[in-house]
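Every protein chain except one is present and positioned as in the full complex.
Every chain is named by a letter (A and B) in the order it is written, and numbering of its residues begins at 1.
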Amino acid sequence: MAEQRKTFHQELDEIRDEIVQLAALVSEFIPRGTELLLANDMRGALSLIEADDEIDALTLRIEEQCYHVLALQQPMASDLRSIVTAVWLTGELERSGDLMVNVAKAARRIYGANLDPRLRGLIERMSEEAARLMKLAIDAYVERNASLGAALDDIDDTLDQLHRDYIEAIFESHADHHLGLQPAVQLALIGRYYERIGDHAVNIGQRVQYMVTGWLPEQTGAARLRARADGEVDEGDTSSP
Amino acid sequence: MSPAASADGGPARQHYTAELEQLALQVEMMGVLVDQNLERMRDVLRGGDASTATQAVAADDRIDAMNVSLMERCYELLRREAPVASDLRLIVSVLRVTPELERIGDLALRVVKLQPDHELLVAVPRAFDVLETMADHAIDRYRDALRAWSALDLDLADRVAAEAPPGVAATQLVEALLAYGGTDGVAVTLRTMVAGQALDRIADHAAVLGARVRYLITGDPDHLAAEVR
Partner (left out) sequence: MTRTAVLAMAEGAVAGLVLVVALVVAVAAWWLGAATERRRQRAVLADSVRRLELDEPTGPDDGPEPLVAVLERAVRDLRSEGELSAHARGRLQEAMDALPQAVLIVDASGELVERNAAAETFVAARHADALVEAAVAELLDAALKGEAASRTIDLFGPPRRVLVVTTTPLGPEGAGTAVAVVDDITERRRLEAVRTDFVANISHELKTPVGAIGLLAETLEAEDDPEVVERLALRIQNEALRVGRTIEDLLDLSRIELGEVSVPEPVEVGRIVDEAVARIRPAAEQAGITVTASVPDALVVAGDRRQLTSALSNLLDNAVKYSDRGGSVEVDAVGRDDEVVLTVADHGIGIPSRDIERVFERFYRVDQARSRETGGTGLGLAIVRHVVANHHGSVEVDSRLGEGSTFTLVLPAAPAPTSGEVRDDEPAAGAPAPTSSPPIPERL
């Protein structure tokens, strides 16, 4: 029994290490995609798009491993939460990687467009902010730090604000005829990709919170519903006599 | 939906099979709740009606509650029954699918919550048209995914999963907004883009649902690969 527990926890550790590796691949994608976008690097764009296969393969491997552990080990409550969290995290990470693939594809579409410095600066900052959020999310996961996980939602506000400034800057640049319609459209979409990576990081933070505490954000909604239901019963009670 | 009808059924076994059936059914119910809220979302988007928006917010709490209860059921089953093969697949699929449904509900709510700014949403007619088309498209995709789940329809699941993300609509949306010359341009754009992004993502999540259904039916990990395209 002790022997089995040990291998089980080894398997859990392995899953965690692979999640960390997957997250590192995705986190590298963020500055890499931004650099190729700002440098008009078409070869870089192609190689990033191809490198996404590695992320997909690792995602599948982790997910299969999670199912394997679920089937063979009969994990208990908190371990069960860890495994389910790992499965969820693979989804969030893999989609974040896809978003940077989208950035690389958009970079190919706006090849040669002249981006003014302010736009470039905002893209750099959105990229840095998205990468920072992703790193914090993974720190929260590795350290099992529920409060950091929960804080990500507030930290994400910076990225949201940057995104608003960015949209405004695109408008100005387009209105001043510095920026053509097609590049403007692509740039607007690119901004959303970064913003969504931030959303994924926030989701990871919530998942970590769940892993550590067993608390789901949806429980607030569920509690509201119960409170409302109780309230209705109360009203019924008072009206009946 | 009939998961793993087992031949060697003592009463405990039968009870377990019934529980699995119930689990699948409850997912469907949650799916219907989300469906209703998507419909409310479309109404609010079209007409800007405040009371429908309030209803949607309240209904979302029920969706959240179902998500929590489904997750608890799954854990209970995993712990008690140590399921294998197709039973395990069903349970992990439920664990993967309910958060997707919940997320779709959240995204619908994100659109609903724009109701006080409805005037801004309709300020650029061309953009508003695109939003409506996007909403229709997202709801259609979602309904297909839900039907694939309840009928375990592999063909339909295939189609939903393979649907390319509708980049065209998002492009048209930005185009229309950039052409708009009003002084409230940025305010209009930010709201419209929040809505557009949410609708886009509902369609994305529907495609993930489709891939999950395929995996549930076939157990082929390659079908997960399609999800992570």
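Throughout what follows, a residue touches a chain if its C-beta (ideal position, glycine included) is under 8 Å from a C-beta of that chain, and two chains touch if they have at least 3 such contacts.
Owing to the predicted nature of the structure, the values given are computational and were not obtained by experimental measurement.
Novice: In the full assembly, spell out which visible chains the left-out chain is touching.
Specialist: If we consider the entire complex, the absent chain touches A.
Novice: Write down which of A:R108, A:K135 or A:R224 is the residue touching the left-out chain.
Specialist: Residue touching the absent chain, from the options given: A:K135.
Novice: Just one of A:L12, A:L25 or A:A106 touches the chain that is missing; which is it?
Specialist: Only one listed residue reaches the unshown chain, and that is A:L25.
Novice: May I ask you to list the residues on chain A that touch the chain which is not drawn?
Specialist: Interface residues of chain A facing the absent chain: 17, 20-21, 23-25, 27-28, 30-32, 35, 38-39, 116-122, 124-125, 128, 135, 138-139, 142.
What we mean here is this: only the chains that are shown with their structure count from here on.
Novice: Find the geometric centre of each of chain A and chain B from their Cα atoms only, then give the gap between the two centres in Å, rounded to an integer.
Specialist: 18
Novice: Show which residues of chain B lie in contact with chain A when the two form their complex.
Specialist: Interface residues on chain B, with respect to chain A: 58, 60-65, 67-69, 71, 75, 78-79, 82-84, 88-89, 92, 95-96, 99, 102, 167, 170-171, 174-175, 178-179, 185-186, 189-190, 193, 197, 201, 208, 221, 224-225, 228-229.
Novice: For a test of understanding, state which residues of chain A touch chain B in their complex under the given definition.
Specialist: Its residues touching chain B are 56, 59-60, 63-64, 66-67, 70-71, 74-77, 80, 84, 87-88, 91, 94, 98, 164, 167-168, 170-171, 174, 181, 184-185, 188-189, 192, 195-196, 216, 218-222, 224-226, 228.
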